[in-house]
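Only a part of the assembly is drawn; its chains keep their places, and the rest are absent.
A and B label the chains in the order they appear, each numbered from 1.
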């Protein structure tokens, strides 16, 4: 690597460190994997994106703002997540649907070397059997992500949704 | 760093320079911060993402195409932006709503070492008090971004919107 190249590098590193880009990239990819797993209906892989004791919650915005963290789905730890998926598979009472997640506005706050708080907007577009695609749910993820031996995993993922008219019976992860 | 690694680097740099990635990353993050500030209703921080003399405009596509840059919002400089936010806070006549911005298709054109023209699609999903989430506005941002002592800032941000049925009374930034 030439001296010029190294100098250019060091200039850049004043503002944006490569560590920062690598971290952003890793968390961006985790999020892309997360939405892919749900949208491809590979829900059995969904708990693997959390730590063993990871917490997943879907909470309406009004409750969150009132300090009432009561939501329509609360999973504490991977075993409970797996149970949830098993129930969904067995129940089979819900109308066939396809989800497409869109995410934007990823914001990161470093907690410590191996812990990051991440937020991002999400909008889930749903297509039901009538073939029309509609906005199913809009909201924002509030996540705590930790570095594990297997890579970054969610220690907590909370989906705070804006939309009130959401299906509260047999809720699927968003 | 091993000789092999350095060689691999130099191969890569033929196509994509690290400077280019760092620049893209910085502008991507600026955009993510921009939409977060609006969606979290932290509008007081919104003028800080512009230069002191920055220009913000919301212009309908038809006007833009006819060469009539007359829009529904024009702010020249941070003081005017701050006034705008103060008015919005005081007026308080509009229905309570939540915005979620989605952006895609970020394209960059380098003007000079410290100036970049950036474009990107945006779609704002709005949830009103009836709890339904709808597409409020779709369009494209046309931005000039400059490097300042505080990082990259908008010298000009123009939101050219496709959707005609937008609220023109007490417009909020998009």
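The rule is short, and it goes like this: contacts are C-beta pairs under 8 Å (C-beta built on N, C-alpha and C of every residue); 3 or more make two chains touch, one makes a residue touch a chain.
Model, not experiment: these values are computed from the prediction.
Asks: Fill in the total copies of the single sequence across the complete complex, 2 being in place.
Replies: 3
Methods note: only the chains that are shown with their structure count from here on.
Asks: Which bits of chain B are touching chain A when the two form their complex?
Replies: Residues of chain B touching chain A: 1, 6, 9-10, 13, 18-19, 21-22, 25-26, 29, 32-33, 35-36, 39, 98, 100-104, 125, 127, 130-135, 151.
Asks: Please give the residue numbers of chain A that touch chain B in the complex, ascending.
Replies: Contacts found on chain A: 1, 5, 8-9, 12, 15-16, 21, 24, 61, 102-107, 119, 121-123, 135, 137-140, 162-165.
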